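Here's the structure, in structure tokens; my notes come after.
Complex shown without one protein chain; remaining protein chains in place.
After this line comes subunit A, so read on.
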Amino acid sequence: MELLEAIILAVLAASTPLLLAASGELLVERAGVLNLGVEGMMIVGAACGFAGAWATGSTLIGALCGILAGVVLSLVFALMTLGLAVNQVATGLALTILGVGVSGLIGAGFVGERIATAPRLYIPGLTTLPFVGKILFGEDAFVYVSLALIIGMSWFLYRTRAGLVLRAIGDNHVSAHALGYPVLKIRTLAVMFGGGCAGLAGAYLPLAYTPFFVPGMTAGRGWIALALVVFASWLPGRLVIGAYLFGAVSILQLHAQGWGVGVPSQLMSALPYLATVVVLVLISRTRSGGSTAPAALGTVFVPDR
């Protein structure tokens, strides 16, 4: 029972950065923009988040620094793809390459430093409940924020007028523009939101997951988050299932290594990446009848006045 509790806690912790980054990207893609720079924004978010928390001793300020870093990078992406109509795939790659370098520069001075991990929720009476107490009422704020984000996003996309407009822009930007909606402005806001989420997801790693900064510590999580959006068929609710499934795979491989399962550790470490490939193949195949992707995803839009 205690082992199970520990495993569930670990899965939640491993899933949260994926969920945060993927939910931001989901909204971006729903607006018809494909930002492949999630990995780059995450890794800079991790470096800035650590720097902020290290300088002030506050997890909150660290998280805000991470968000800010993600937003700044996403604005560069927006200027390129929305302002200058540059190919989104290439720009996203550029953002990732730049992000890895920038985070290395910022983080160089922090390697080996430690900070206190993010405080966990504690409600007397509830958190001390056996088994469910710690899982439901003893998480760090990031876990609750990530779930609140999903609920908020579902509400926004399907219950508000602005959400409807955003989805319309993602499916047909020409019609939306003809109806008088500010396509590029709304897309810019969506991209900024995605950047903030990616930055927060990155900041989660040094602030709550491990109490130190390691160069390249995102280890492809940004790319897995992109795959999760496909897995979720662009539906926020399914993102939760996907993220926790992937969190479970990555924790499983750690435990399997601990139990001394007779396979090379490198094979176990490769599991999350292989699982991503398998999931992409399966999910893309079952959707052969018609894609659920936003119809205008990744296409360039230049309004003619």
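The rule is short, and it goes like this: contacts are C-beta pairs under 8 Å (C-beta built on N, C-alpha and C of every residue); 3 or more make two chains touch, one makes a residue touch a chain; residues count from 1.
Quick note on the criterion: contacts and distances are computed from a predicted model.
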Name under which UniProt lists the unshown chain, selected from "Sugar ABC transporter permease", "Oxygen sensor histidine kinase NreB", "2Fe-2S iron-sulfur cluster binding domain-containing protein" or "Indolepyruvate ferredoxin oxidoreductase beta subunit": "Sugar ABC transporter permease"
Full-complex touch with the removed chain, picking from A:C65, A:A118 or A:V230, is A:V230
Out of A:S175, A:S284 or A:T299, which touches the unshown chain? A:S284
From the list A:A6, A:A55, A:V89 or A:I241, pick the residue that touches the absent chain. A:V89
Kindly state which of the options A:A6, A:A55, A:A108 or A:V132 is in contact with the chain not pictured. A:A108
Name every residue on subunit A in touch with the hidden partner chain. 36, 40, 76, 80, 83-87, 89-91, 93-95, 97-105, 108, 215, 219-220, 223-224, 226-227, 230, 264, 266-267, 269-270, 273-274, 276-277, 280-282, 284-285, 287-288, 291, 302, 304-305
